[in-house]
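With one protein chain removed, the remaining protein chains of the complex are shown where they sit.
Right, chain A next:
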Amino acid sequence: GCQTAKREERRVRANDREYNEKFQYASNCITTSKYNIITFLPVNLFEQFQEVANTYFLFLLILQLIPQISSLSWFTTIVPLALVLSITAIKDATDDYFRHKSDNQVNNRQSQVLIRGSIQKEKWMNVRVGDIIKLENNQFVAADLLLLSSSEPHGLCYIETAELDGETNMKVRQSVSVTCELGDPNNLAAFNGEVVCEPPNNKLDRFCGTLYWKDRKYSLTNQNMLLRGCVLRNTEFCYGLVIFAGPDTKLMQNSGRTKFKRTSIDRLMNTLVLWIFCFLVCMGMILAVGNAVWEREVGSLFQSYLPWDPPVDSFIFSAFLSFWSYVIILNTVVPISLYVSVEVIRLGHSYFINWDRQMFCSQCNTAAEARTTTLNEELGQVEYIFSDKTGTLTQNIMTFNKCSINGQTYGEATDPLGPQPKKLDFTPFNSLADPNFCFYDDTLLESVKVGDCCTHEFFRLLSLCHTVMSEEKSEGELVYKAQSPDEGALVTAARNFGFVFRSRTPGTISTTEMGRPVTYALLAILDFNNIRKRMSVIVRNPEGRIRLYCKGADTMLLERLHPSNQDLMNVTSDHLNEYAADGLRTLALAYRDLSEEQWETWSERQRSAERASDCREERLAAVYEEIEQDMMLLGATAIEDKLQEGVPETIAVLSLANIKVWVLTGDKQETAVNIGYSCKMLTDDMAEVFIISGNTVQCVRQELRFVASSTVLSLYGRDKYQGDTLPFGLVINGHSLAHALEADMEAEFVSTACACKAVICCRVTPLQKAQVVELIKKHKRAVTLAVGDGANDISMIKSAHIGVGISGQEGNQAVLASDYSFSQFRFLQRLLLVHGRWSYLRMCRFLCYFFYKNFAFTMVHFWFGFFCGFSAQTVYDQYFITLYNIVYTSLPVLAMGIFDQDVPDDRSLEYPKLYEPGQLNLLFNKKEFFICIAQGIYTSVVLFFVPYAVLSDATQSSGEPLADYQTFAVTTATALVIVVSVQIALDTGYWTIINHVFIWGSLGLYFSIMLALHSPLFRIFPNQFHFVGTAQSTLLQPVVWLTIALATAICVVPVLTFRFLKLDLRPQLSDTVRYTQLVRLKKRKLAGRSAGERGWRGASTMSEGRLGARSGSRRSGYAFAHQEGFGELITSGKNMRLSSLVLGSFGSKHSSSWIDTLRRKKHPHTPTCTSGGLEKGPGML
């Protein structure tokens, strides 16, 4: 059913380059680079000048070249502008160089192309559409190919699509039946089929086309395609016809530019820059009006000594020119270096993230990586975290944990509080065992050894009934490639217990059973799907007996058992309930013996069903259903979905930091809820856990309203602005979510969900994940962070403000789409509470100071305007103006912006409440901005009027007046540099050696550069260096120094007073933590080392913000009595180990661990709803 519009179709004829060239299809050469050596400069400059800021400064530069306007030399703008442009250009050039390198590497890969009947080596970039190329095992596919034939029977081949969609499991592709016989190159060279297909697009899972060959039509689907980026696996070789090449391939079509993310500080900064720009225009206007008045009242009379410049004929025109002149000299309120400095600081913070050893995972040898360097401070403002479950909260490592065989459960340690049971050693028993497999219950091994037939049959089933592929690199070194990790875990378990799956062919399965090689004839695979929830195989053993092995969800399987299994079924389903309650993933196993006749008649029907052209799926399912009856139960397996290390602690810390964690998973509701409990999202101090699973709009609405009313009831009387979410949990199903996300219900959903402390959305699609994120972004205006590891998380990672990729099991697609990546969920707390918090703090302090220093610097010109006839005379030397922002004051504030810390990292993890100022946006907002601006303006007033008052009548001790322009300029500039240096010294909270070097160095640099520029040396360019001798003369005057000291004192004393009073009267949490930290350090120093490292947890003043010890579960009694089968659960070793690990690092009571387990038993309350079936509580798998 392909509806390809006739117009937009692609025709490709095999082995006919001439024909194909008519269409001018793209060649297989790819270019991701943007520039080459010649185009770099113009293209890069063109791109850079598309930035508003750069264009603005270019405009200023042009203004400065007009002599009547130019109040400042052109170099005061061009030096910083060139610096900014070249820094960006260098960065772009480096990026592009690496792109060139990778392009070259890819384009020069070798491929084997069939040209005129022989196979020739060609570079990838020379492959054309219509060529037939040969691929060998483990090679990358060079272009999008139509599979023609392969070394495997039926034209099958296996591919891995990790680079394409992130899935590491193998997929099968099959050629069209007519072409699969074209085995050798000669036949292929004669192949002249023509493919008509859709034009290039980015849909990875869809392909529509038709093959015309020998007057017949064959339809083509995605099943016949090998896409660029895949790797050929387990297939010796295959041939393919190039359909799409180079930029037309689906891989390249998918690599669209990612959306550029901006932080809220960025947006605020842009607004503020706009405001400052308006302010600048206003200042210009005021001064221009002043100029008009002055020229009319004074200047026109003063013309005998100072005639108007030739173009100026009236005070109006003079004022007009004066406006532009003032725009030039006041432009430093919007400094060029602001954007570059912000980028540099963020880059520094990104490096600190990359370098952090505490975010390095030694198991996977990966350090954290800041893939986007522009979002760091947003990490300090996150309010919502959306987390994937599989691979993010859990490791996506499945371990065969327990099993129930013939009514006997295995895999439980006897004494949970006793010593760790020893890991079983399988090697003496089985040379093929996987050494990484862990199992602790030796009774199961004993049972295998004594030859218990049920146990044997159990593991035989596991070794036969699966779709795992095996690879045997050398004798006994087996590598399993499983579609799902569950299946891999089961086959590995069978392997270790002596039933080793060795290899498979389409018709056979070879195993080694208890050391004896056995080959089974594989008669049929009754495949798994989501409706059947089970899979079966029918095999004939060497003795000729035919048996069906089936494994699947208990709900499905237990219905299809032979009635004689009733007793066993009861016992087993008890076990299954226990396993499910532990959060384990369960499967039931059964078999059925088939007679030869049964098999014959059934396989006949199966063949006819397979041949059916319509409703094939349904027919096959019906046929499968027929034979999967009257089965004999063997037992059940329980697989543990291991949590990542430290997940519960992380979630606890994050929620103390007032960050709401939502889990969005494609997994089943039961599993999701279980994981929710085990990672402490749902806790026993929650009043209710609501489950919304309605299937209709009305039902979902009704359920939502019920939840809302319950939460509102308990909200009554509480202070809303405390930000305390109530202890409610909400679980919502994918199909209900679809209704809740509709336009008329979304607001209701958001308000309800946000009233709950924990929200879990299960069975959601990747699109829904993104929709939920967008919803919160839209309604809450909060910073969102999405964390995930799989291809299904990409949409959510891209739509959240910050996307975090867990580099885990599922390939690296999510990582590639993410802004930050690391390998453990628990690193998230460090990323947010330490790096994010610091980044935010530093960025805010940086911005405050930056705006302050530029206002203090620039506004002096404004005041001077009133005394110099509004003539746009600068107060300072032009070199000082050029260098002030880029040399004299840039490094100390950069050092503060990169290195500052208010409290050490461990304190910010210990007091998660320290994170709140970021969420509330307290450290830099419009109010703070105005305070900085006001301080800057105050400073400028002091810096102008103090020298004005002192110097106007002052003289040197040799009698020469000090009120000459150059002395005044040097005095003001020196006072300015000293005042802003003192201010940065006050703002810096963490004086490393670098801060010392930069602050003192900048002061030193100021004096040395000034003395150098004012030295007699520079008399060779008298028109550029007017200040010869000024510094030496000025700085020797005591009055000048007294003036500077006075100005500094007047600027700094109020700031000091204000800060002291604020600290004393209204200390912030960070101040308190910092203070106690300092006191403690001092005490420790005094007490010497003998005092030892006393725990820090004693500080009582902070109890509200502290990650406190958990109180005992009040709910245990209820949960304890609620459901049967708990006695065994308490003795469950695995469960115990997990829980104690969870709580151990909280440093609190171990005894609560088993209570945690019980807590999960609680039936969450659900509102009554008639249409949607009431969901059972968690654990009822």
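Here is the rule we go by: a residue touches a chain if its C-beta (ideal position, glycine included) is under 8 Å from a C-beta of that chain, and two chains touch if they have at least 3 such contacts; residues count from 1.
Everything below uses one rule, namely that contacts and distances are computed from a predicted model.
Q: Name the chain not shown, per its UniProt record: "Superoxide dismutase", "Prolactin receptor", "Trafficking protein particle complex subunit" or "Cell cycle control protein"?
A: This omitted chain is identified in its UniProt record as "Cell cycle control protein".
Q: Any idea which of A:N107, A:S151 or A:T366 touches the chain not displayed?
A: Counting the whole complex, the residue in contact with the absent chain is A:T366.
Q: From the listed residues A:S304, A:N436 or A:S613, report the one that touches the chain absent from this view.
A: Among A:S304, A:N436 or A:S613, only A:S304 touches the chain that is not shown.
Q: Identify the residue among A:F23, A:F59, A:Y97 or A:W355 that touches the chain left out of the display.
A: With A:F23, A:F59, A:Y97 or A:W355 as choices, the missing chain is touched by A:W355.
Q: List the chain A residues touching the unshown chain?
A: Within chain A, the residues that touch the unshown chain are 67, 71, 298-299, 301-302, 304-307, 309-310, 325, 352, 354-358, 360, 362, 365-367, 838, 867-869, 871-873, 899, 901, 905, 946, 948-969, 986, 989-995, 1016, 1019, 1022-1023, 1026, 1028-1030, 1032-1033, 1037-1039, 1042-1043, 1046, 1049-1050, 1053, 1056-1057, 1059-1061, 1063-1065, 1067, 1071-1072, 1074-1076, 1078-1080, 1083, 1098-1101.
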